[in-house]
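Only one protein chain is missing; all other protein chains are in place.
Right, subunit A next:
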Amino acid sequence: MRRGFPVWAVYALGFVPAVVAFGGGLAGTTGPDPIRALEQTLGLWALRFLLAALCVTPLRRFFGVNLLRYRRALGLLCFYYASLHLLAFIGLDHSFDWAEITREILKRPYAFIGMACLLLLIPLAATSSNAMIKRLGAKNWTRLHRLVYPAALLAAAHFIFAVKSWPLEPLLYAGAAVALLAARLAPKRRPSLEQPHEA
């Protein structure tokens, strides 16, 4: 194995914001509305990990920085945070009032978009193991995992739809998502030029 920053440490560090947010919520240090604070923190970190995972390919292509071995961890962290975000919405924000929750998800664009985003992430998380890559074959696996592109756009839209007016922060995240997707449309360099980076 190559030396460097270990993958397990990415997971360990990755869960720190969730632990801090939940602990702070229990301790009452996250402001007057701890439920909203926790919900928002979990959602924001899901989006951040999603964008971080999307950075891996452009970093490699344009800057020769290879972080590929962390990509699965970043993607799974995104999925875990998105799941916890939904769980906070269901359990804390709406106290498991299923009728209300169903109504919200079907009726409200922000909730519908968020739910659709998480649904897209499920097959990606489920096929993240080496065994699944082998089983699907690299080509099919790659094709399936392009679902992360619409998921990124939905996640950014979910953020914009959840706030009043047009504050800067959600727009910056949306801009980052669009830029990361656009980077993939740039014409591929010829393999001969790309080879040195792969060595």
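Note that in this section contacts are C-beta pairs under 8 Å (C-beta built on N, C-alpha and C of every residue); 3 or more make two chains touch, one makes a residue touch a chain; residues count from 1.
FYI, contacts and distances are computed from a predicted model.
A chain of the complex is left out here; the name its UniProt entry carries, from "Cytochrome c oxidase subunit 1", "Protein-methionine-sulfoxide reductase catalytic subunit MsrP", "Biotin carboxyl carrier protein" or "SH3-like domain-containing protein", is "Protein-methionine-sulfoxide reductase catalytic subunit MsrP".
Only one residue in the set A:6, A:109, A:123 or A:137 touches the chain that does not appear here, and it is A:109.
Although one chain is not drawn, the whole complex shows that of A:7, A:92, A:147 or A:183 it is A:92 that touches it. Within the complete assembly, residues 22, 25-26, 28, 31-36, 38, 92-95, 97, 100, 103-104, 107-110, 161-168, 171 of subunit A touch the chain that is not shown.
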